[in-house]
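For this depiction, one protein chain was excluded, whereas all remaining protein chains were kept in their positions.
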Amino acid sequence: MQLQDKRLFRKKRPRYGEIAIEWSIRVVSSVSILVIVLIFLFVFREAAGIFNSATEAGSTLQTIEAETAGKSEIHTSDNDDLKPEIYNPDSGIETGEAPPANLLPDLQVATTEASGKSEIHTSDDDDLKPEIYNPDSGEEAVESLISDISDKPLQPSKSIWQNLAGENWQPISEEPKFGVTPLIIGTVKTTFTAIAIAAPLGILAAMYVALFAHRRLREIIKPFIEILAGFPSVVIGFFCLMTVASILQDTFGFDYRLNSIVGGLGLAITVVPIIFTITEDALSAVPKSYREAALALGATEWEAAFRLMLPAAMPGVIAAVLLGIGRAFGETMIALMATGNAPLAEWNLAAPARTLAATIGAEMGEVIWGSTHYGVLFFLGALLFLVSFAINLLTEVFVRRRLAKKFQGS
Amino acid sequence: MRNTNSRNNSWHTWKKRVKGGLAFAITAGSLSLIVAIIAIMIGHFLLRGLPNISWEFLTESPRNNNTEGGIFPAVYGTTLLVLTMTLIGVPVGVATAVFLSEYARYGSRFARTVRFAVNTLAGVPSIVFGLFGVGFFIQFIGAGMDTMLGNDVPVWAHPSLLWAAATLSVLTLPVVIVSVEEALRAVPHELREASLALGATKWQTVWRVALPNSLTGILTGSILAVGRGAGEVAPIIFVGAVYSLPKLPASLSDQFMHLGYHLFVLTTQSPDVEKALPQQYATTVVLLALTFALNFAAVYVRIRIRRKSLG
Partner (left out) sequence: MRFGFWLVSAALFLTSAMPTPQVIAIKGSDTMVILSQKWAETYTQKTGMQFQVTGGGSGTGFAALINGTTDICSASRPIKPEEIRQLKEKYKSNGVEIRVAKDGISIYLNKRNPTSKLTIRQIGDIYTGKIKNWKDVGGPNMKIVLYGRENNSGTYDFFKEHVLHKQDFDASTQHMPGTAAVVNAIAKDKAGIGFGGAAYAKEIKDAAVATENGAEYVLPTEDNILSGKYPVSRFLYFYVREWPSGDIKKFVDWILGKEGQKVVKEVGYFPLKK
């Protein structure tokens, strides 16, 4: 009967619209996958640029830069081209520095061109004498051109891999050094501090809520701590920068006001709710009867909590800590504001640190799109992405499934 | 368990009590510490920020290098940003959630991949989304649009409201998916069966039964996403936010001021940090109020859903 009805219904109006909608839902739901693939593609593509051109250009960073900049034209002959026109030539007179006497003849041509134009525009200025303006910046441009471009390809430098493995992060330099080591050390340092603070706090608090607290308290406390997760990280960064840093320095007398402990503390504030929530969920998922049985058998509360419930919920706890690490690892604003951002390659927690994420956040705005520095920043982003991907894979494969198995009894 | 038992026999009762009490004390202590930190932070900001909030502060543009005036453009920019983000992100999130809970066969490979992708997305650092925004939205889609439309001056291939919203909508996608799916799963199966039994098609059931009954979930998801998106600064630093823009954004290709970024600017780039302190605290309070109000709303709606599904 029912079947017949359906058939009749369908015969009357074939629902092409619905089929289309259902297919589009299917397609749209793959957006998440698509985004992951796209992140992979685009972030890695930009990062891969540094390796590709490195091999093509004889493994020297400087050559790449010169090439991307000017496709290795004859450098010296177009010096005069690489000088901006100057709109207000008279201002140069006020400089303390002496005007350069050795101007290239071409430069003067450009000068008169520029000054000719300026006459039109600043005609109200009667005392303007275009001939005597100080092409100060022109001289500088020539000078830095010679040092920046002509010299560089002559000095064969380390390969990009050696450069990345170095201990110095000096991206703006005569010889740019993109050593990732200090950044990784900085990231690990701050992440470690954050987890060392947040994990015990979060787990213990979750144990209290799951094991001891009254149900009503639990219903209030959980959303309250989730509020902490809603704290914008820039606010926490601000709090650490202005308040926490001063308090800690006054109390412990750190040499550096901003250091990885201050940063780690800030990160811990964002990580605590993650660890708390997941641990609490895992603990609540352990059947109540376990604990009751243990207590009935004469175990103490301590034993029931730390020897029974916690181990039983361990996969969930590990997942919580892993996800916490993932969050602390990639947090940008707090690290940018509170760690001091010095690319130091030392493990001292009381010294400043510069994290991978903060480096991207600070320098990405600056780079010229397509330059080596740009590629290296994408490389750092790729590193971050890979680590977060690995962490998720780890929680997925080893933890979530085991947790599901354990309590579903399959 | 055996281990626990044998030990237990050899222990004195008072030791038990002390240890039991200790477990209680340590865990309760940790919880109070967390609660105290939250309370101190909120109190600190409220105490210092509230006195500086006035009607003018909320409705005026910054003046005199951000040391005077208000933050209206930032509030407006943030609102516009999260609205656009919701318009882009929520439909995609809802569709994905509908697929996962209504259409996907349990344990199908595609569904598992989608789920894995969603989880991965939730764990990707926000700054990476910023890079993605530059690499994909601006330099690929935006540049492509400019080429297609024949723009000489880049209109789309530069940081803008649209790309910032798109970036954030990708970032908040997991939030939407998870809450909508939770809500869809809370809709009793009997309802769907009844609908199907009455001759409705699958899609009619989803559209007229499952979705309306999980409207609150969609709401929670959107609110949570908005709360998250409003507070995120890192990904939008280089895909759209500006230091100062007294004019309100009028088009999707405009750049905008953002509350969170404004706070960052105030703390690190204002000409006179001490003079700007009141502005900093007031901005913080507004930002906190915005995100908290949203989070509270979401928590409230979610509790109601849970009650409904339980009762």
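Letters A and B mark the chains in the order given here, with residues in each chain numbered from 1 onward.
Heads up, the rule we're going with is that contacts are C-beta pairs under 8 Å (C-beta built on N, C-alpha and C of every residue); 3 or more make two chains touch, one makes a residue touch a chain.
Quick caveat: nothing in here was measured; it's all calculated off a predicted structure.
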{"item": "Among shown chains, those touching the left-out chain", "value": "A, B"}
{"item": "Contacting the left-out chain in the complete assembly, out of A:A20, A:I220 or A:I368", "value": "A:I368"}
{"item": "Touch criterion as defined above, residue of B:L252, B:A289 or B:I303 at the omitted chain", "value": "B:L252"}
{"item": "Residue touching the undisplayed chain, where the options are A:A299, A:M337 or A:L380", "value": "A:M337"}
{"item": "Touch residues of subunit A, complete complex, unshown partner", "value": "65, 69-70, 81-88, 91-92, 94-97, 117, 121-122, 137, 140-141, 144-145, 148-149, 168-174, 177, 182, 241, 245-246, 249, 255-258, 336-337, 340-345, 351-352, 354, 362-363, 365-369"}
{"item": "Subunit B, residues in touch with the chain not shown (by the definition above)", "value": "63-66, 84, 87, 153-154, 157-159, 162, 242-247, 250-255, 264-265, 267-276"}
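Everything below uses one rule, namely that only the chains that are shown with their structure count from here on.
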{"item": "Approximate Å spacing (C-alpha centroids) for the pair subunit A, subunit B", "value": "18"}
{"item": "Complex contact set, residues of subunit B against subunit A", "value": "1, 3-5, 7-9, 11, 16-17, 19-24, 26-31, 33-35, 37-38, 41, 44-45, 91-92, 95-96, 98-100, 103, 110, 113-114, 116-132, 134-136, 139-140, 170, 173-174, 177, 197, 199, 201-204, 227-228, 230-234, 237-238, 260-261, 263-264, 267-268, 280, 284, 287-288, 291-292, 294-296, 299, 303"}
{"item": "Subunit B contact footprint on subunit A (complex, rising order)", "value": "2, 5-6, 9, 15, 18, 21-22, 24-26, 28-33, 35-36, 38-39, 42-43, 45-46, 200-202, 204-205, 207-209, 211-212, 219, 221, 223-228, 230-239, 241-243, 269, 272, 276, 294, 297-303, 305-308, 323, 326-327, 329-333, 337, 357, 360-361, 364-365, 369, 377-378, 381, 384-385, 388-389, 391-393, 395-396"}
